[in-house]
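Reading through the structure tokens given below for one structure.
Note that one protein chain of the assembly has been removed; the remaining protein chains are unaltered in position.
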Amino acid sequence: MPDLLEVRGLHAAYGSSRVLHGIDFSLAAGRITAILGANGAGKTTTLRAICQTVTTQGSVLFAGAQLVGRATESVVRLGVAHVPDGRGTFAALTVDENLRLGGYVRHDRSGVAADIEQAYRRFPRLHERRRQPAGLLSGGEQQMLAISRALMLRPRLLLLDEPSFGLAPMIVTEIFRILRALNEDEGVSILLVEQNAKLALELADRAYLLETGRVALAGSSAEIRRDEAVRRAYLGY
Amino acid sequence: MNELLHQICSGLAAGCIYGSVALALVMIYQATHNLNFAQGEMATFSTFIAWALIHAGWPYWGAFAATVAVSFVGGLAIQRIVLRPVEKASVLANVIVFIGLAVIFNSLGGWIFDYEIKSFPSPFPQDAPYATRYFSAHELGTAGVMLAVLGALFAFFRYTPFGLAMRAAAQNPDSARLVGIRVGWMLAVGWGLAAAIGAVAGMMVAPSVFLDPNMMSGILLYAFAAALLGGIDNPFGAVLGGLIVGVLENLLGAYVVGTELKLTVALMFIVGTLTLKPNGLFGRAVVARV
Partner (left out) sequence: MSEGRLPGSMSGARSAEGSPLHGLRGWRLAALVLVVVVLVVLPFLVKNYRVFQFNLVLVYAIAVLGLNILTGYNGQISLGHGAFYAIGAYVAAALMSNAGWPYWATLPVAALVCFGLGFLMGFPALRLSGHYLALATYALGLAIPQLLKYRHLDALTGGVQGIVLNKPEAPFALTVFDQPLSADRWLYFVTLAVAALMFWLAWNLLRGRIGRALVAIRDHPIAAAAMGIDLPIFKSLTFGVSAAYTGVAGALGAVVVSFVSPDSFTILLSISLLVGVVVGGLASIWGALFGAIFIQFVPNVADHLSKAAPWAIYGAFLIGFMYLMPAGVMGLARRFGMRRQPGAAALASSQEAPPGG
């Protein structure tokens, strides 16, 4: 079966400063892949490149469709949901409105309503605050909201940028548990960018390590976790 | 006392017009963070179109509806065609393009419809039963129309998915794209709505001030003052600001400065608001937890 996401020779730049220098990787359907690396390695840029929110060159095939050159909104409509760093919530809109916007491109009103209810069941804190402006939520709650909003799309591919960032360990555990459940029960493919390599490798099947815009290492997470030298040198544990 | 009340009432009536135009200005500001210097000239041009239709024999409300529709489409087209290329350019480039648009509309109006002052009918007959001692039928009608427009807009933005999407696109275009909203088209619709509102305002004011290419230049200035006073990102503030500006303008004109210095008064409002209370009276501070 061809991969859900196939990236070949991806270059990306901000203005005149080039950040990605031709990376290759792929993600099979129903799998979880992690992208690891230090600050500035280009992890966030990789996700942005897939969503076309940054200037790119190369090839990004999603279920056979070329993403490079498309408008971001068109990429999203193909079933790619991105939870960006900074969460990307609409701070001045209510939690409920944020969730509704997540389902904007869908045509099944009742399905959307049902998914909102499910989000509230999954995250009761969101239900409590559903009429409050999203900007008033704590970091953890905003992350829950951001993920829920992304799920409203019923995406085939979920892109997550540092979901553990700035969150208490208990909440991180909860969120990762939910991600695993999503993947196992509903078959959502996940591409995860994480600085916390240990956490990421526990969740993901496969991992790529980026270093200054290039792929330095690739392999199954089991392999990488087993290799002590790699762990010490690249992942700090 | 009678006289004072009368002045206040005329001020409120004028304030309805300023408020409507201010509403259009706020709408574009919210979506694009640009001040639409061409708003007045676009409204005048729309009014010319209505005038032409009426003169060709169309019934008033038919011409009204057609003009609003054409203006909506026109505003949309202008955003997609003229403004899109400079969306990401500097503020100066944007201001210059807006001024260019204003100048083109003004001259097109004069070219096609000539510079002679024209009269424009009011759909509210002078002897209507709802006319009162303090408010003419037309003034009440204008207020009614404006409130209806305001109400419709409020309902649209608050309760419809499309309206929600537009609000999202205006607040946070990047996040909006990530939920699949076509932000470019949202901007275009915003422009269309602003153009339509401007057309309504133009048609409401033309019966009193008569129609010529320069009809709206003073009014636009007052509308800007109203929008600033109300808080440039607050639609309700815009309307309230319009009413306040209308009343103050009238009172100042009647009792203090005389009617010949209206524009200087507008200048004072604008510079005063910008210097003393730049967020206006009701400007919203962004709610966010760091």
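Think of it as A and B in the order they're written, each chain with its own count starting at 1.
Everything that follows uses one rule, which is that a contact is a pair of C-beta atoms (placed from the backbone, for glycine too) under 8 Å apart; a residue touches a chain by one contact, two chains touch by 3 or more.
Being a predicted model, the structure only gives us computed values, none of them experimental.
Within the entire complex, contacts from the absent chain reach the displayed chains B.
Although one chain is not drawn, the whole complex shows that of B:18, B:37 or B:157 it is B:37 that touches it. Note that of B:1, B:56 or B:92, the residue touching the chain absent from this view is B:92.
Considering the whole complex, the residue from B:66, B:82, B:153 or B:209 that touches the absent chain is B:82.
The omitted chain makes contact with just one of the residues B:70, B:153, B:261 or B:281: B:261.
Counting the whole complex, the residues of chain B in touch with the unshown chain are 33-35, 37, 82, 84-93, 95-97, 99-104, 106-108, 110-111, 115, 184, 217-218, 221, 224, 228, 258, 260-264, 266-267, 270-271, 274-275, 278.
Just so we're on the same page, only the chains that are shown with their structure count from here on.
Taking each chain's centre as the mean of its C-alpha atoms, chain A lies 43 Å from chain B.
For chain A in complex with chain B, the touching residues are 51, 53, 71-73, 76-77, 81-82, 84, 88-93, 97, 100-102, 104-105, 133, 135-138, 149, 153. Chain B makes touch with chain A in their complex at residues 161, 164-165, 167-168, 171-172, 174-183, 284, 286-289.
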